[in-house]
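Apart from one protein chain that is not included, each protein chain of the complex appears where it belongs.
A and B are the chain letters, set down in written order, and residue numbers restart from 1 in every chain.
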Amino acid sequence: MRPISYLRAEGADGIDSALRAVTDDPGSDFLAGGTTEVDLLRQHVLGPRRLVDINRLPLAGIEELPDGGLRIGALTRMSDVASSPVVQERFPMVSRALVLGASAQLRHMASMGGNMMQKVRCGYYRDAESPCNKREPGAGCAALTGVSRTHAVLGTSEHCIATHPSDVAVPLAALDARIRTRTLDGEHTYAFDDFFLEPGDTPHREHPLTHGELITAIEVPALPMARRSLYLKVRDRESYEFALVSVAAAIEVRDGKVGGVRIALGGVGTRPWRARRAEDALVGGPATTKSFDLAARAELAAARTTPMNAFKPELARRTLVRALETLTRDGSRS
Amino acid sequence: MTTITPTPAPTDGPVGRPLDRVDGHAKVTGTARYAAEVPLTGLTHAVLVGARVARGRITSIDSAAAERAEGVLAVLTHENLGKIAAQPQLLPSLAGSVAPGETFFPMQGDEIHYAGQHVALVVADTYERALHASRLVRVSYAEEPSVTVIAQGRDQAYEPEAIFAGFVPGRTERGDVEAALGAAAVTVDRTFTFAANHHNPIETSAATAYWEGDRLTLHDTTQGVTATQHTVAALLGIPHTRVRVIGHFTGGSFGGKAMVWHHPTLAALAARKVGRPVRLALTREQMFVACGHREEQEQRLTLGADEDGRLVALRHHKLSPTSPFDHWAEPSLGVAGQLYACPNYEGVYRLIRANTTTPTFMRCPGEATGLFALETAMDELAERVDLDPLELRLRNYTENDPASGRPWSSNGLRECLERGAERIGWERRAAPPARDGDWLIGLGMAASAYPVYGPNNPQRARARLYADGTAVVQAAVTDIGTGVLTVMTQVAAEALGLPVERCRFEGGDTDLPNVAAAVGSSGAGMVSATVHTAASALREQLIARAVGDEGSPLHGADPADVDVRDGRMVLRDAPGTGEDYAELLQRNFLPDMEATGSWGPPPQDAPFASMTFGAQFAEVAVDPVLGLVRVRRLAGAFAPGRVLNAKTARSQLMGGMIWGLSQALLEATHMEPGTGRWANASLGEYLVPVNADAPDVDVDFIEVRDTVVNPLGVKGVGEVGQAGVAPAIANAIHHAIGRRLRKLPITIEDILSGADEASR
Partner (left out) sequence: MTVRTPGTETGAGTATEPEADERGPDPVKVRLDVNGAQRHVDIEPRVSLLGALRDELQLTGAKRGCDQGTCGACTVWVDGRRVLACLTLAITCEGAEITTVEGLATPDGTGDGRLHPMQEEFIRHDAFQCGYCTPGQIMSAVGCVREGHAGDDGEIKEWMSGNICRCAAYPNIRAAIRAARDRV
């Protein structure tokens, strides 16, 4: 870890002073839960000269929105969101994704805003030395020919195939959540889809944020059918492991036909992967295993694999089918 | 010499009782100090820098930025470290002598033999500063082509004369395997592949070194302080009497701290350089390149049997990469060639010179992989000859070691197989596999065995009784989690006739009597032998003193008629007559009495062979659609000879069985062929089981008396728990979904690759 200075933002004008401190200094970064950031500082992947500690800012808590949605403060800890009765009731897939992510200790530390900003787990990015376009634009991508079992198959480019690691971002993508931010200029709102950038030619750009822009909240709009949603996560280990494949899904079936459906995939995309092709294929059609399967195939047709992760599209297809079967069979949560 | 006693004979002595660990209090309160936790004035911290190429030469090292960094005291490289006295030859630490992990020492020249090879060592006043400065050392290389995996070096394979530091021949034959296979009614010929594995104890390897004049003290995390002492002394070229090694607690090892790797010596050299104490703890990532691994391997196994399933031939070949320095392969063929009666046998090791460290011992080294091949093939043979897999094992059971022809000193395999079957409910296997929602349930089994190793030279212990009636018994063992301090307290208390509360066992320091490293499941056997010898000698001394003392109620008695109970020497036939040890010493103004004991292993030409046997049974659930395998239950039965502490022995066997689960389903280190780097060198990506992966484990003992291996008949429990678990799980998967998987670990994509026909 490089030498760093520390500034704690707190008090009445804490948010403004934090914004100013980071905006005015390219060498300053915000520090929230630290679960990714401290790790990457120690690895020499990140190298700010100063950290602005925002943990004392009044950005924690869950508010109910008039439409039945929720506004989750950026500094609300993952564990507090997971155990919130209103989240469990209205958006069980959010609660479930949180509980299945990381460990109890990490969930106590990590903030929801930080979760949106978390970095990829690609070993070549994290070792601070291998060629990595995300860390050092133009350096090349060691993962393309390297050990890539956990890497992405959707949204990849010839410059980066790192998987987006978040669990909770997967149901949030399915729910059309919004990211609220602040800069010195005022407040901004991003649609979830716009907030996570595909690597393309610029894998180092992961979000549309400007330096010094601070996430203040995540808004989750109401979605009645999400009360019977699920998050299904497949991994080698039974716990404490990132997803090889995960599915967040909610479905509404009327008279055997799909009235509405929301699906997002984790573990397979370079960003939390909203499965719009699958959704489009399903809506209005029969709620049968066969149509689930066709929808999954439609979504995964664009998958590009390496020899080591060639199993992922098939695993994703099966997981998606299983998720929808489970929801339509008895509506129970996985 | 086998005596089967289904219900263990109760003894009233401390040995065998499920005593709580004597070091439990220290461990649960955080007061147990491990090697990197010793507080010293003026302590400095060292961090290693590893090579980024697999083979080549260093063309330049720029350490200027590191040297300028705040708090940095020294940057050591091959240009300024100085030369070691001599490169010792690889020798297992059980030999009780010099035991380097490989026949190579880094930072002696510019040549790079493997990625991660230590190329620099940064010493600074704090850990954070040393870690940061280590990132500032710039090393340039002239890279050369390398070989790091089997796939790259298959053409270069050679047959070594011997492996395993010369202890195991490269080729073993008996009978005529070729002819027997040709004539066999049934043959099974299969190839098995195994990923490389890393030990990953939670405590990373660490050493703290300081000099007082020309005397060196090292706090080391090791399986044997004596091994560290001899190795570091030899490398430094100083008498081992000037090196003291202390290691009270080792935070797990599993073979990774069995040999002495480079860091303790480097810590000592750095401490001499900066004139202050140096602590050198490996990072988690460095644990993958700086203390060995279980090598990637490929095994081809061919079984020949008659139509009743009786083995007539066994051919077992292994191919694996070794380092540029040593002919190392874990001895995978050994136990697999001794488990069943089979007249015709051929075992051959082939090696590939590769750019890695010398592979090393990792829990159940060889047995865990060799038995996977054998016991998976046996399951297939059972299917071919239409026999229950359990019946096939019983049919091939032997009372003699097929390798030497000698009878087993004790056995118990048959009883273990029967007991394990009972515990798992093996009769359920006859019915079609059960279904539980999306899960298919399968049962599988395998036999288990592990050799009984002994030390090469005499082991020593010292026993002292104080005038207050308490005793201290000492030997230079280290607790790596086995419970050695607890069981030796029990052994000493029993021999002295003292309650355990009045007996203290001390280890972890080379100033204490010399014993070899706790490796190869041999610790309990050899240390109990010497502790028992020392404590018995002291007890005889005390009795002799009493019967010769006119002031003693026992004066003139025959020592053979004297018993000791609760620290009181009494006449066996008149327990009212006697006195306490304490009374004897106090009356004679003796502050204490002391005896040493020495025990040497039985001669090699004893007319017996020794092996620890067991049996493993697994119940697994397979979701063939999602490729998931979850182990619901493991049941193991073992015949490890005398059990010194039922609680700690059970725990070790349980841990070994979960290690087997881990080997079967999780553990794989992926070598990146181009760079020679282990691509998943972290506990986030090298998967070991978490709590949720570990099912309840049923451990049962079959008591066998062994009067040959050592005085107490202890055969060891450290590793046999792992042997046979992986094939039991693979065989259970086969039972559940009808597919044979011949690679380890078995992961989601393996189940997925053919799951369609099984599930739809």
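Just so we're on the same page, a residue touches a chain if its C-beta (ideal position, glycine included) is under 8 Å from a C-beta of that chain, and two chains touch if they have at least 3 such contacts.
Just so it is clear, the structure is predicted and the values come from calculations on it, not from any experiment.
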{"item": "Option touching the unshown chain, where B:63, B:117 or B:200 are the choices", "value": "B:200"}
{"item": "Identified contact with the non-displayed chain, of B:136, B:235 or B:281", "value": "B:281"}
{"item": "Among B:168, B:368 or B:480, the residue in touch with the chain that has been omitted", "value": "B:480"}
{"item": "Interface with the unshown chain - residue positions in chain B", "value": "20-21, 23-34, 36-37, 39-41, 70, 126-129, 200-204, 210, 212, 217, 249-254, 277, 281, 283-284, 479-483, 647-648, 650-652, 654-655, 658-659, 662, 682-684, 688-692, 694-697"}
{"item": "Positions on chain A contacted by the hidden chain, ascending", "value": "1-8, 10-11, 17, 31, 34-35, 38-39, 41-42, 49-51, 53, 55, 79, 99, 102-106, 108-109, 238-240"}
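By definition in this document, only the chains that are shown with their structure count from here on.
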{"item": "Where chain A and chain B are represented by their mean Cα positions, the distance between them in whole Å", "value": "42"}
{"item": "Parts of chain A lying in touch with chain B, wherever the complex brings them together", "value": "1-3, 42, 44, 121, 123, 128-130, 145-147, 149-150, 234, 236-242, 244, 311, 314-315, 318-319, 322"}
{"item": "Partner chain A, residues of chain B touching it in the complex", "value": "52, 70, 128, 131-132, 135, 438, 625-628, 630, 665-666, 670, 672, 674-675, 679-682, 684-685, 687, 689-693, 747-749, 752-753"}
